[in-house]
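Below is a structure I'd like to ask you about.
With one protein chain withheld, the remaining protein chains of the complex are depicted in position.
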Amino acid sequence: MVNLSVDLNGLQLKNPVMTASGTYGYGEEYNDFYDINQLGGIIVKGTTLNHREGNAYPRMAETPMGMLNAVGLQNKGVEYFATTINPRISHFTTNVLVNVSGSTIEEYVATAERIASLPNIPGIELNISCPNVKEGGMAFGTSCPSAVAVVEAVRQVFPRHLMVKLSPNVTNIVEIAKGVEGAGADSVSLINTLLGMAIDAEKQRPMLSTITGGLSGPAVKPVALRMVWQVAREVKIPVVGLGGISNATDAIEFILAGASAIQVGTANFVDPMVCVKIIDGIRDYMIRHQVNDIKELVGALRC
Amino acid sequence: MVNLSVDLNGLQLKNPVMTASGTYGYGEEYNDFYDINQLGGIIVKGTTLNHREGNAYPRMAETPMGMLNAVGLQNKGVEYFATTINPRISHFTTNVLVNVSGSTIEEYVATAERIASLPNIPGIELNISCPNVKEGGMAFGTSCPSAVAVVEAVRQVFPRHLMVKLSPNVTNIVEIAKGVEGAGADSVSLINTLLGMAIDAEKQRPMLSTITGGLSGPAVKPVALRMVWQVAREVKIPVVGLGGISNATDAIEFILAGASAIQVGTANFVDPMVCVKIIDGIRDYMIRHQVNDIKELVGALRC
Amino acid sequence: MCQKKYIDDFTVLQTRRVTHDYVIIDLQHPSQLPDIRPGQFVQVKVEDRPNVFLRRPISVHDADKNQGILRLLVQEVGEGTRWMGQLEPGQKLNLVYPLGNSFPMPKTDRVLLVGGGCGIAPLLFLGKELRKHGIKPRFLMGARSAAHLIDMSEYRELGDVYVTTEDGSEGTKGFVIHHPVMKTDKPDFDVIYTCGPEPMMKVLAKYAANHHLDCHVSLENSMACGIGACLCCVTATQQGNKCTCIDGPVFDSKDLKW
Partner (left out) sequence: MCQKKYIDDFTVLQTRRVTHDYVIIDLQHPSQLPDIRPGQFVQVKVEDRPNVFLRRPISVHDADKNQGILRLLVQEVGEGTRWMGQLEPGQKLNLVYPLGNSFPMPKTDRVLLVGGGCGIAPLLFLGKELRKHGIKPRFLMGARSAAHLIDMSEYRELGDVYVTTEDGSEGTKGFVIHHPVMKTDKPDFDVIYTCGPEPMMKVLAKYAANHHLDCHVSLENSMACGIGACLCCVTATQQGNKCTCIDGPVFDSKDLKW
């Protein structure tokens, strides 16, 4: 029996496959297709202190092997999550992490604090990289001092696993990863979406109401893989890799590049069963390559 | 008759379609397929002061709707270009621009100076954004002060059209575009390749000898389009758009986003006839949309 | 979220071209279908088209639960739908289904079903369901020209069919709103069910509001997941943004911010 379990700096995952925030609802949406407790973990929708309506329709555009989205963190606020949604999903035995966003440090802190009061939530993923909101969001993640400031502040109030999600829309992602590591992050996840744009040439209009949006899917995989590789060599905390992962081979590539765990986002839309297939495929790969423990593969790329 | 001609800040193009450096050799490679003088212009291979062997094989990896390359500016040096290649291609009546690269400001300057002595070359494209060389190259293009410094220095010695090619691997491309505009660039072209990586999961090795390389092709189009749109709104000099353009619709999208001209790179590998098809397709689009002059489309996106 | 969703490979029984750009695709489930209601849709996986990355939402045109047969009516508008139009008997088609809410059954038997373009797709299934409830539906179908109109005999079996074409090549000339049935002070129907181009549905919603009728519109917002997970498909309602894929596609026109 191969060992797929991962110790993510204290957070125990039964396997390295998690689902990416904003692409997997609250898990319930996929539970019809398979028992989602098979997953290493799920990261629920971006959650903010207050209710947010998000951006206007249209919020989505298909691109070559990818998609743009401009959801803009639509959610009912952390209080609603805590009182209405969380009781509904607290029976999940897999790790449920909450993706936390905000426009100010105070908002991030207040949201994280409220989540800290929910014992079934073993960690948060701090989203300092959302390209789809006017204020805050990505801005925090594209400058090192502000990234450090928000992580330090949240660290004060959140005692459990603090994963920080990095933006790829930067000149030097390593610098920011090191900054948030120093500020107390337990792990980093990358990448969030690349800022992109799509145009309807016939209508001569942008495809998204917000003009620009976040690019995800297989198209971004080479960029994500590069950033995971760059960051994993420079930080000591575990790296969670994502961006375009659509099958077990993609997942293995991220792990070889240095990711201790991975997330699957957009691929869930194309094939709702994809996460189960990835777990099975990783296991097959390990058997074929005579790898007993997934840890042996982390960063095992031979350069 | 629709008017496809473009005045690129003094550089006259018979149509907005140029070919991207490093993907079109010296033009001769494609002249078998069609008369390349039909093009608005061609931008020849990255040229440096001295001969460069480039990187080791393998230099290429296919990715979802794109490719990575790590050619690393293999070329025989500007003197060889001036004395051996240029005479061979000086009969082309289309605009032949030379893509100039270097590791130091002195190298850029010396190379540009040598090109300035070739009367048939109406301009250079200053490549401050090549991700495939260890020193210089992209480093110049990822920091505003160094980008400004190299453009100012080259401006001193190069009196004809000075196009500056920007790197997408930055937090704020608008800042750098404005910087090089202030430093005397006649136009900016964007984007160069996105830094990416590919891994052979079975062999557990990077696909490129250099581990990371430059991503191009349709996959990068949304990012390129976004950057062209951002930059075109903020600079007064013309913008030349590229990144994933594979057909006339793509080209129109870049023009609507604010590009006065476009370049076609990787798509030439898939279909050597693609540039001719794009020129024809732009003409068809203009007729269908009753646009008499291509200028009317530049930045005509209705937001 | 109350109804269980499935993901299955269906087998194509046949693909019939019914106009130059409409096809009807009959699909066989490996065993028996779950309950499917009129207005619901499926998410179709398009294979091997480099430019089609996401699934494509298509309404259920008809369904035979016991025989395990599902029927789609597809208008070829782009690469994905054109691929569907070329499916051959025996080919597999992967569907996520059944998705979305459905048309509510009326409290009256005076109903008008108005379709435009591929929006006529869900109305056949709805018409059959209405008949099961003892209601004889009437159909008002709008098309560009006679050539864009599919054969109406199946609809005619269920109730009267009125037609408008923009060029007058069949039925009344003009848009659906120009048909005599709409042009009375006191309409002889109490509920409108409609699916089609948004401008058409907006006109009908306004008409319904003016005449104090109920109007159920089925939206065709672009979708990524189709199951409520991504929030890409929202429409603005009086209660805030709602997902077309799970809170819709059918909405009471009064709820929409139109």
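Chains: A, B and C, in written order; residue numbering restarts at 1 for each.
In this section, contacts are C-beta pairs under 8 Å (C-beta built on N, C-alpha and C of every residue); 3 or more make two chains touch, one makes a residue touch a chain.
All values derive from a computational prediction rather than experimental measurement.
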| item | value |
| --- | --- |
| Contacts of the hidden chain among displayed chains | B, C |
| Hidden partner chain, touching residue among B:Leu39, B:Val71 or B:Leu166 | B:Val71 |
| Sole contact to the chain not displayed, among B:Asp7, B:Asp35, B:Glu53 or B:Glu106 | B:Glu53 |
| Touch residues of chain C, complete complex, unshown partner | 48-50 |
| Touching residues on chain B - with respect to the absent chain | 22-25, 28-30, 32-33, 45, 53-54, 56-60, 62-67, 69, 71, 74, 217-218, 266, 268-273 |
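Going forward, only the chains that are shown with their structure count from here on.
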| item | value |
| --- | --- |
| Most centrally placed chain, judged by C-alpha centres | A |
| Distance-maximising chain from chain B - centres being C-alpha averages | C |
| Where chain A and chain B are represented by their mean Cα positions, the distance between them in whole Å | 34 |
| Gap in Å, rounded to a whole number, between the CA centres of chain C and chain A | 36 |
| Distance from the mean Cα position of chain C to that of chain B, given in whole angstrom | 47 |
| Residues of chain A whose C-beta touches two or more other chains | 63-66, 217-218 |
| Touching two or more other chains - residue numbers and ranges from chain C | 50 |
